[in-house]
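Contents: one structure, followed by commentary.
Every protein chain but one is kept in place in this view of the complex.
Lettered A, B, C and D in written order, each chain numbered from 1.
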Amino acid sequence: MLNVEAINLHYGAAQALRGVSLRAEPGRVTCLMGRNGVGKSSTLRAIIGHRPVSGGSIFWEGADITKLSPDERARRGIAYVPQGREIFPLLSVKENLETGFAPLPRRQRTIPDEIFELFPVLKSMLARRGGDLSGGQQQQLAIGRALVTRPRLLLLDEPTEGIQPSIIKDIGRAIGWLRDRGDMAILLVEQYFEFARDLADLFAVMDRGEVVMGGEKADLVESEVRRFLTV
Amino acid sequence: ADKPPIKVGVLHSLSGTMAISETTLKDVMLMLIEEQNKKGGVLGRKLEPVVVDPASNWPLFAEKARELLAVHKVSAVFGCWTSVSRKSVLPVFEELNGLLFYPVQYEGEESSRNVFYTGAAPNQQAIPAVDYLIEEGIERWVLAGTDYVYPRTTNKILEAYLKAKGVQAADIMIDYTPFGHADWQSIVRDIKAFGSAGRKTAVVSTINGDANVPFYKELANQGVKATDIPVIAFSVGEEELAGIDTKPLVGHLAAWNYFQSVETPANAEFIKKWRAFTRNAKRVTNDPMEAHFIGFNMWVQAVEKAGTTDPDKVIDAMIGVSVPNLSGGYSAMLPNHHITKPVLIGEVQADGQFETVWRTRGLVAGDEWSDYLPDSKDLIADWRAPLSCGNFNSATGKCGGAK
Amino acid sequence: MSRTDPQHTQLYLDGVCVSFDGFRALNNLSLIIMPGEMRAIIGPNGAGKTTMMDVITGKTRPDAGAVLFDGDTDLTRLDEAGIANLGIGRKFQKPTVFESHTVWDNIDLALAGRRGPFATLFHRDGADDQRILEILDVIRLSGRRHVQAGSLSHGQKQWLEIGMLLAQEPKLLLVDEPVAGMTDAETAETARLLRDIAQTRSVVVVEHDMTFVRDLDVKVTVLHEGSVLSDGSLDHVSADPRVIEVYLGR
Amino acid sequence: MKGGLILPRLDRAGLIFGAVALGLALLVPVLNLAVPPDSPFHVPPHVVALMGKYLCYALLALSVDLVWGYCGILSLGHGAFFALGGYAMGMYLMRQIGPRGMYGHAELPDFMVFLNWQELPWYWLGFDQFWFAALMVLLVPGLLAGLLGWLAFRSRVTGVYLSIITQAMTFALLLAFFRNDMGFGGNNGLTDFKDILGASIQADGTRSALFAATAVALALGFVLCRWIVRSKLGRVLVAIRDAESRTRFLGYRVERYKLFVFMISACMAGVAGALYVPQVGIINPGEFSPANSIEAVIWVAVGGRGTLVGPVIGAVLVNFGKTVLTGALPEVWLFALGGLFIAVTLFLPRGIVGLWMAYQHRRAERQEAATTTNPALSEG
Partner (left out) sequence: MRMLLMLLSLLLAPMASADVPAPLIDALAADDYAAREEALTTLTQTGDPAIVPALKALAEGSLYRRLSDDKVFVGREVDDGVTLTDPLTGAVAGVQPQGAVERIRVNNRIRRAVQAALGALTLRSPEAATRLKAAESIFTNKETEALPVLEAALAAEQDDRVRMAMRQARAAILAAGDSDAQTKLAAIPLIAERGGRPALALLTPLATDADAVVAEAAAAAARRIENHLAWAAAAQNIIYGLSLGSVLLLAAIGLAVTFGVMGVINMAHGEMVMLGAYTTYVVQNLIRTSMPELFDWSLLIALPLAFLVAGGVGILIERGIIRWLYGRPLETLLATWGLSLVLQQAVRSLFGPTNMEVGNPSWMSGAFQVGEVTITHGRLWIFLFGLIVFAALMVLLKRTPLGLQMRAVTQNRSMARAMGIRTARVDALTFGLGSGIAGLAGVALSQIDNVSPNLGQGYIIDSFMIVIFGGVGNLWGTLVGALSLGIVNKLLEPLAGAVLGKILVLVGIILFIQARPRGLFALKGRAIEH
């Protein structure tokens, strides 16, 4: 169970997050929405540890991880699919996937077949350099790579960006399947409203660095949310 | 006792490429000054060394020379190794009327009123060395050098000299390499090939500094023995040998004016003091150190003679000063600001020392303007009044160019 | 299609092939854009859409085929700058802006104008302020104009790049996934903007967002494995079973 | 109203800088020549020479910064342009010696005489004329930079590849000038100069004049650089530095821009070298050594890359430090200098000027943060 409690985050003197609080639970999908530049990615960066928070705390599985390094967080079962893919450009597709072995004990160091079922194109391009892939292929690789680590918390930053419709549907199904397995908490940042609505169990809407609305899906009033997503 | 000390500048590179050779000279100067102070200094005043580091950087040499003379107002400077460093500081010494003692064998072709050349001129090293080898029956010659002025000039002189002795051009091979040349495989092979023509061959090496170690290592590896093709070097002394395993090199030669192995009481004393000063029972001595020893003692004597450190007076007093050298005998300062020295040929021994196998009967007077170069054979230097000229042309009867 | 006369076309691609170490990214691709036409290009990931833009803008040289601009200019002989100066502007799939320049300077650099070193050296500052302000307004970044572009969020960079494209005033715009990472409202806004632009120039848009493509309301070309799989109206191609199979999914 | 928050302030600093340089050009000669030696305000001649040398280095650093700081071309061979300018000047100075050389030869420099050269090589012709030498000071480095740049930028050699070939260039020149057969005096180089423009090179007046000329050249170089970087061309350069290929897609011919600044920068370095030689009295191949070029880059980094004041401050400071330390701590000064370089990188990531800029920047940001409620606020 992830508990983000009133975190602040600064870029230099500019404050990007103001008292953001969030929750993510195993077996459920938390969906984070908001316009461009409101701080969604910043929130995920704070959770994985790429940026230090300047206030507040982050708890994961009961422990305070606010001060831990990103690799330690990864070892505790948090995986991250960043916006912009962040593929290792000169590593082959296979090697990109194998970087996910780092936090695993030796006997678990295999690439799960589900990944190739979900993204068949990766299987056919194992030897190609990650940087040579098309944008959408890279996005698929980034998701696959995160799954290799067998995470218990999956952070997805706009995972459908640049992906063809059929695979978006597959990803939706996959996320649903992972959720239904019940052992994984999923925090999803998504602009694509329908996709988010279909998957979310919990939601939070951000504006200007703050969470302005949030709660159970049942409480979600579509028009209210849409208000925060319009320009 | 309260008289202000006399400052003495020490201008040797303590860092950079030349530190390897020059640092020792700085230490020797400190030792000589300390010794002199124990004897009560000069003119009843203590000597105070001013050490600076020109860092093997030639313009920095000029800057530091200026600093020594203009800021520290030193009475004399002992320094430089490479010719270019000397060339760099020369105008400074002339402008500010300072005294420089230059302790390293060099190409000659220079005489400045403000510089005293205590190292060998070509006729005090190269020519006798070649004479020795001719006597040994050498007929083919490899002149191998680092590509800079000293080897170029020395080899020009030697080439002219050898040809004057009847050696054919085909029997002379000249080869230049860059500073710090490290891969000698081909050149050693070529030397071997040149030397296997059935006539006795020797290598005259003006290879400088760092390049020597890999050169000798390659000689050893390719099995070039002194009995087959001896190498005679002008820049390889005890310090350089200290970095090489000399067992395979026994018998190769060097020409100097001093070897550590020279058995004179003065030398034994010097070595003892040096080892005590450096607190190292194995420290070696070498020729430029001896040159500083001579130069320093000459300066002390000249200052005592002049009764002042005033440069003009000391410069005049220097000529004719004569002090014991370490190889046996007295070296005297000549009117051309070069000195008289014995020339010794030594063979490398397994312990890294040289054994003298030949020496000139008497002392050889340093000849600044070579007799073997067409444009300099008419020139002489004589800094005594009334001539007082560094490049007097005896053919035209005029003192050329410089003041 | 490859028989068509290139004359009077804005962009003319015929039989273009590109391969990377044996992998055929473009396979005998032919495509024609007429002046003032807007075309949407869709197709599976890896179909070759970005590669096609690389070929048009001179980033990648085709192994074979003709690429003509304005009916007669052979683009394969020109370098990137030369092509850009013909009036071909591009927005990249991954937003690329000058990170250490301000938002303002990014637009300023993109503004149409002479591109030579001496022209820029003697360029009078302030002459284009009005135009820059207009563009900033359109992309809603006026308030951040003095901020370094590197500190923009992902979506803001997308907008900035669109702004740079506008500033360039090209004859042909190549827009690779303009709405990725935008909210639905922004997506609609972008579609409107592109339609405006297309009044006066030719536009090629690549997108996976079908709502957006529908909003554009133009002819759609579907690429697959480096060549055209199908084209026509969105409704037409959406009904094509092959398109559903490889792209839209069920 | 553009150019961010920092540049306008640097601008003022820039103006101040120009004024200081010109002031020095006047003041130092006056303090040297007109003030009696026993006055505390007297500047002794050796200090004039030293300061002149620093300012030459400063001009070199400025030229390095123009290409590195603003265009991302890390040249590890700028010392070559400096040295070529120096050699051009040195050749002029050699010719001025005339028959006053050791051998009294009317035309041939001494080093040619004793290596048996019979006549002056063709490439020495014309150097007896100051205007010709001055032209060569600009032309030779400029053309070499043009050739290398044309080759390299055209085929898009960038980053470390470019750095290393510039290094290869200076290293090759080092070896070439080393060769006595080249006719540039081999390792000893050119020395023993006597006159420049008819004035004795050792006269205090000449020294002061040379110093003043250097200060003026530095001020001019500064103004030139400032003009370039503040123009739209300057912004294109920075764009090239940060995203070269993106700049191309906007229609800028990157190679022309690079060539333009590279050549200008080489000419500036050449001028610096030309002013350096009469003040230090020697030019030899050592100036081509790659270490010298690296050092110039380091002055820039110490002072602050991508600012124009930075390189000047860096060059003067590092060289002043060297002067002091090689005299005061001859045995350990390398520890101090090396330590300084490490410390600057670690603690002053943007150099000395960067420190000041960071302070200004923080202040500005705080002000901005105080007036705006939300940084993420966009108009919409």
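We take it that contacts are C-beta pairs under 8 Å (C-beta built on N, C-alpha and C of every residue); 3 or more make two chains touch, one makes a residue touch a chain.
Remember, it's a predicted structure, so these values are computed and weren't measured experimentally.
Asker: Looking at A:Pro26, A:Gly55 or A:Pro70, which makes contact with the chain not pictured?
Answerer: Residue touching the absent chain, from the options given: A:Pro70.
Asker: Looking at the whole complex, which of D:Val64, D:Met91 or D:Met169 touches the chain that is not displayed?
Answerer: D:Met169
Asker: Among A:Pro103, A:Pro159 or A:Gly172, choose the residue that contacts the chain missing from this document, as touch is defined above.
Answerer: Touching the chain that is not displayed is residue A:Pro103.
Asker: Of B:Glu67, B:Glu95, B:Asp210 or B:Asp367, which sits in contact with the chain we cannot see?
Answerer: B:Asp210
Asker: Return the single residue from A:Tyr80, A:Phe119 or A:Tyr192 that touches the missing chain.
Answerer: Once the missing chain is taken into account, the touching residue is A:Tyr80.
Asker: Even though one chain is hidden, which residues of subunit B still touch it in the full complex?
Answerer: 14-17, 19-20, 23-24, 136, 147, 175-178, 180-183, 185-187, 189-190, 192-193, 196-198, 210, 213-214, 217-218, 220-223, 226-227, 230, 239-240, 242-245, 248, 250-251, 253, 347, 349-350, 352, 355, 357
Asker: Spell out the interface residues on subunit A facing the chain that's missing from view.
Answerer: These residues touch the chain not displayed: 48-50, 69-71, 74-75, 79-80, 82, 86-91, 95, 98-103, 129-132, 145, 149.
Asker: Which residue numbers on subunit D touch the omitted chain?
Answerer: Contact residues on subunit D toward the absent chain are 74, 148, 151-152, 154-158, 160-161, 164-165, 167-169, 171-172, 175-176, 178-179, 245, 290, 294, 297-298, 301-302, 305, 331-332, 334-335, 337-342, 344-346, 349.
Everything below uses one rule, namely that only the chains that are shown with their structure count from here on.
Asker: What's the farthest chain from subunit A if centres are computed as the mean of the Cα atoms?
Answerer: B
Asker: Of the chains shown, whose Cα centre falls closest to the middle of all protein Cα atoms?
Answerer: Ranked by how close its C-alpha centre lies to the overall one, first comes D.
Asker: With chain centres defined as C-alpha means, what is the inter-centre distance between subunit C and subunit D in Å?
Answerer: 44
Asker: Nearest whole angstrom, what separates the Cα centre of subunit B from the Cα centre of subunit D?
Answerer: Measuring from centre to centre gives 37 Å for this pair.
Asker: Using the touch rule from the top of the page, what residues of subunit B touch 2 or more other chains?
Answerer: none
Asker: Residues of subunit A that touch two or more other chains: which are they?
Answerer: 11, 14, 35-37, 231
Asker: Could you draw the chains as nodes, link the ones that touch, and say if you get a line, ring, star, complete or other?
Answerer: The chain contacts form none of line, ring, star or complete graph.
Asker: For this structure, enumerate the chain pairs that meet the touch criterion.
Answerer: Result of the pairwise touch check is A-C, A-D, B-D, C-D.
Asker: Could you list, by residue number, the parts of subunit C that touch subunit A in their complex?
Answerer: 20, 23, 42-47, 49-51, 93-94, 140, 151-156, 158-159, 177, 180-186, 189, 208-210, 246-250
Asker: Per the contact definition, I'd like the list of subunit B residues that touch subunit D in the complex.
Answerer: The touching residues are 14-15, 51-55, 57-60, 62-64, 66-67, 70-71, 82-84, 87-88, 90-92, 95, 109-110, 147-149, 152-153, 156, 176, 178-179, 373-376, 379, 390-391, 393, 398, 400-402.
Asker: Please give the residue numbers of subunit D that touch subunit C in the complex, ascending.
Answerer: Interface residues on the subunit D side: 1-5, 228, 231-233, 235-236, 238-239, 242-243, 245-254, 256-257, 260, 377-380.
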